[in-house]
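In this view, the complex is presented without one of its protein chains, the others remaining in place.
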Amino acid sequence: MNTAARTDVRSRFTLSRDVMQAFYRLLGVVLLCAMLATLSDVFLTTNNILNVLRQSALLFLMASGLTLVILTAGLDLSIGANVALSACLAASVIKITGSPLLGMATGIGCGAVIGLANGILVTALRIPSFIATYGMMWMLTGVTYYYMAGETIHGFPPEFRQLGSGYLLGVPMPVYVMVLFLLIGGLFAQRTVWGQQIYAIGANPVTARLSGVPVERRLVLVYAVSGAMAGLASLIILARINSAQGDIGEDLTLPAIAAVLVGGTSLFGGSGTVAGTLIGALILTLVLNGMNLLQINSSWQPLVTGVIVLLAVWIDTRARRIGE
Amino acid sequence: MSTRGFSLAVLPVARVPGVAIVLVVLCAGFGVTSPGFATPANIANILTQSTILLLLALPMTVIIMTEGLDLSIGAVLTFASIVLAVTVIATGSPTLAFLAALGVGLCFGLGNGVLIAVFDIPPFITTLGTLGIAQGLSLLVTDGQSVVGIPRSIEQIYSGTAAGIPFPIIIAALAYFITHALLYHTRFGTYVFALGGNREALRVAGISVRGMLIRVYVFGGLMAGFAALLMTARLNSAHPTAGIGMEFDAIAAVAVGGTSFERGNGWLLGTLLGVIAVGVLRNGLNLLAVPSSVQVACIGALVIVALFIDGMRAER
Amino acid sequence: MTVVPLFELRGISKEFPGVKALDDVSFEIRAGEVHMLVGENGAGKSTLMKILCGAYRADRGSFFNNGEPVTIHDSTAARKFGIAVIFQDFTLVPYLDIAQNIFLGREFSSRLPGFIDRRRIHAEAKRVLDMIGFDIDPRMPVHGLGVAQQQMVEIAKALSQDARILVMDEPTAALSDRETELLFAMIARLKKNGVAIIYISHRLSEVFALGDRITVLRDGRNIASLLPAETTPDQLVTLMVGRPVDTTYTRPSRPTPGAVVLDVKNLSGPSGFSDINLTVRAGEIVGLSGLVGSGRTEVARAIFGADRVTAGEIRLFGEPIGGSTEISALRGMALIPENRKTQGLALARSVGDNIVLAGLRKLFPSGFFFPGRAMKAARAIIEKLRIATPTLRRPVATLSGGNQQKVVVGKWLNADARFYIFDEPTRGIDVGAKAEIFRLLDGLVHNGAAILMISSEQIEIVHICDRAYVMRSGRIVGELAHHELTEANIVRLGIHQ
Partner (left out) sequence: MKYLAISVTAVLTALFSGPAFADGETIAVFTKNQTNPYFQAVRVGTETAAKALGVKVIQYVPTKPDSIPEQLSQVEDVIVKKPNAIVFIPVDYKALVPAVEKINAAGIPVTNITDRSAGGNFVAFVGADDYSIGLSVARRLLKAIGGKGNVIILEGVKGSLTSTNRVRGFNDAMKENPDVKLLASQPANFQRLNALQVMENLMQSFPSIDGVLAANDPMAVGAIEALEGANRKALVIGINGSKEAVELIKSGKLLASGDFNGFIQGCIGTEIAVRNLHKQPTPKEVMLKPIVIDKTNFTPYEMPVEQRACPTLEQIVSN
């Protein structure tokens, strides 16, 4: 008993299984990089690495919020549509007021409000998150289309565009944002009471409730955060492509979900990490980057992505076996 | 809770109203506001349009009852229809082509089943993966082009009628009754309820859970193959984007129909109503010339309202 | 006299990685007898039964059917010898009807291949249900049934396979007294029809009331096979535990009640209770007795804020509360729910995670979580409650029932709760551990806490509680002061006249 006690004085509260998975996943990234490096001489250049990081930032920001939702055994299919609407609103606010800050506030605010709505549908109205957010996706898309009426908003002040295309000390801005939210997300999940409660809810909502955890409120929070992150992501997109269009968020949702799953977060809730999601986002981005570098027929992209998702999760299940 | 026999086994009590109410409201609303709506021609039109989605929603109901999911079904449909088109053009034999399409469905169904049952990969992820694979294959085979030049004999399957009833409706009706029989009158169906409700019960009864799971996904794949036939006949061609996103429409229809994602609590008739409700909504809005953007929002509203009503019912 | 046993296991041994679950156990069962199988959790009872029904394969040992040597390598083989098991967690499918459940996997075929003959299934099911005197429409879906009814279905299921040997694993654990009587009546009927019954139980009263023979397992070994007449409860427990234990835990001393901690007035709720009035004082253990289904759990949940209430008020330390488990927890109320696994614990998470869950807000008022501090807090609890676990990182699912229960209690010590509601604290816990749980309750009240304890075992109420309320069909029908606290009184109030 004593020795046992001493051994886990330093050890974290997470199960060793998580560590195992993180290891497998990093291994995957390394292998992928090694492969690409041998195939393409430009892959390992600093520029390209920064480039990959910048591209993964967008995916990660959406996926990081989603990770929390999936930790509670929920799902948010509306983030793509959320990005679109938030981006369009933010864009027009910037256009009208000329104030980037106001625009950013709008984008994040809009995202958060949408998330809040999702949270209410799931908790107060008890609609399964899968369906609630699916319906929400359609409604948001409708509003976006209606609002944009097929037009494009473009040309934002340079200081705002720095957020997407700017550099600081030779590193692209989005990378800083990504790192920042990796830390915030990680701390929130691992080092706050709310984070712990979220894990508990994912593991067993009934127990959590009977242990004095305000399950409904935490769920609403989680969806709101997921929405806010989508809002943030929308700003990055805006700043990068310098324009907003109704279809901006299309086909961003499934990749984000894939990133979370490849990142080792379980759909059944209670286990997973934000850091894992970053790795997931990196893997998916690396694949696309590699394909462009090697100029592989883009038709291969969905196929390869699909195979990678399967592989990653299969390795997980194996890791769990060994872990237990 | 009523306790009158068989009906209970078929209808999850709390669920009955939602979709029915919505459907009635929609039909009443459109019937009043849009003259063209309540005509036999239009009703036939709505039903025909709903057939392909129904062919996907039926197996989706069964799959969801096993606490599973099949995100690949739309992409499999697409790939199957491409294979069908390519084969029929190459060989000129519709039968062979149809078998090929079924083959594709079978393979993907089998693949999903094995990955889920044997490799223990959660259905959502498995089928998300196979979705990518099917989509990729479709693009690779066609290079993004539609496949055209299909003999009329295939188109007949969609446009033809028997005794004034369009073939698609007959096929869909058959599919529905077959699925109903499977679900409520065969061992397969009984074990589907058990897969979602209590797998331990199956094990104790000495029935292979894995085998059953695989069968369920194979059923999904095969139905996708049938749907591919209708889709190809309808477009008189095959296109690598034709079925994109249909899996979510199907899942939504099932959920709207009152099948819950837990404990094998499913309701096949609800799925049928759900599919029709979506069809009626789209058709009615088109007849009213409602702007597309509003239509998009309405579809979302339909899904949420239907489940909202169910939720309210479930409370008491 | 030499009776050829209906079925016999000889020299059964079974090893799991690290543990010798069964060590040369021999066990025989005769036609028409009720054979009690007793022993602490982990003594090897369920392993033995799993081997009997073919779920596990023995490493060593032989089987004899009517004296003939046979082998049991899988469940179908076991079924061939008419061995059927009724597990604690039922193997029923909620959205199939009773008949389909009874014949699951053995459906009658109709002419069409693969199709089932529903009419025949229902008819046969009706016949079986009549046989056990269970009058219910076989077309009812199972999800609408109560625990007792589901158990009846399980039994019907077993008999429909013409079981000659019926294994029951703590069948009365979730039954009310009346349902228990029905069950016993049926067991008697089965005996007459020559069915042999292997009955696993932790309730000594049952063991002596029902058993024709008793077999005691301890640490995977067959300690004794004896007749009820030859032994006494205390001897039996000593055999089970391996050391003398007083089955009836007696509290060394009782603190004098202090101020009123909980005061409930005219509480009514939609979950099936009305006009509840009760008070609990500091230093008191107050019992809440009554039949299963009399509304005890519902009242507890409502007091804790887990269920809605429609009328009345709840005061904790004079402050009105209700409607929010969060507030209740913050104000120092604790609920130890009746079902550990589904309500008390997050089974997949670690022991440490579970222990700190309820206390998070108290331990980390800043809102920031520090694993180190959490570990310390958790370890303190583990030592205080003597929870047996190698590390804090072990999934709580791997602990024994007793230790799991301690974790659920420990959860609340961190939240420095001062009013505890225990709902069936000793369910599924073996005799040795029971005493420990009671010692724990005792300790709590001596530190000034107040306790409301729900239990179906009147004997526990009588020995542990200072006072007790008795409920019947959603109402409190009486309060028994310490001197009038007897099983007879509880039963008299509890059951319908």
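Each chain carries a letter (A, B and C) given by its place in the written order, and its residues are counted from 1.
As a convention for this text, a residue touches a chain if its C-beta (ideal position, glycine included) is under 8 Å from a C-beta of that chain, and two chains touch if they have at least 3 such contacts.
In this text the structure is predicted, and so the values were computed from the model without any measurement.
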**Shown chains that the omitted chain touches within the full complex** = A, B
**Complete:** Considering the complete complex, of A:M148, A:A208, A:V260 or A:I283, the missing chain is touched by A:M148
**Message:** If I consider the whole complex, including the chain that's not displayed, which of A:G103, A:G246, A:G263 or A:G276 touches that chain?
**Reply:** A:G246
**Candidates B:L137, B:L235 or B:A253 - the one touching the absent chain** = B:L235
**Request:** Could you list which residues of subunit B touch the chain missing from the display?
**Result:** 21-22, 25-26, 29-30, 33, 36, 39, 41-42, 45, 48-49, 52, 139, 142-146, 148, 155, 231, 234-237, 239-245, 281-299, 301-302, 305, 308-309, 312
**Item:** For subunit A, residues in touch with the removed chain
**Value:** 40, 42-43, 45, 47-48, 51, 54-55, 145, 148-152, 154-155, 164-165, 172, 237, 240-243, 245-248, 250, 288-289, 292-293, 295, 298-299
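Heads up, the rule we're going with is that only the chains that are shown with their structure count from here on.
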**Request:** Select, from A-B and A-C, the pair of chains that is joined by more C-beta pairs in contact.
**Result:** A-B
**Item:** Centre-of-Cα separation between subunit C and subunit A, whole angstrom
**Value:** 44
**Whole-Å gap between the CA centroids of subunit A and subunit B** = 30
**Request:** Would you give the residues of subunit B that are in contact with at least 2 other chains, written as numbers and ranges?
**Result:** none
**Complete:** Per the touch rule, the subunit A residues reaching subunit C in their complex are 4-5, 7-9, 11-16, 190-197, 199-200, 203-204, 206-214, 270-271
**Asked** Mind pulling up the subunit B residues that touch subunit A in the complex?
**Response** 115, 119-122, 124-126, 128-133, 135-137, 139-140, 143-144, 248, 251-252, 255, 260-261, 291-304, 307-308, 311, 314
**Request:** Report the residues of subunit C in contact with subunit B in the complex, numbered from low to high.
**Result:** 74-76, 79, 87, 89-97, 100-101, 104-107, 114-116, 118, 137, 139-141, 143-144
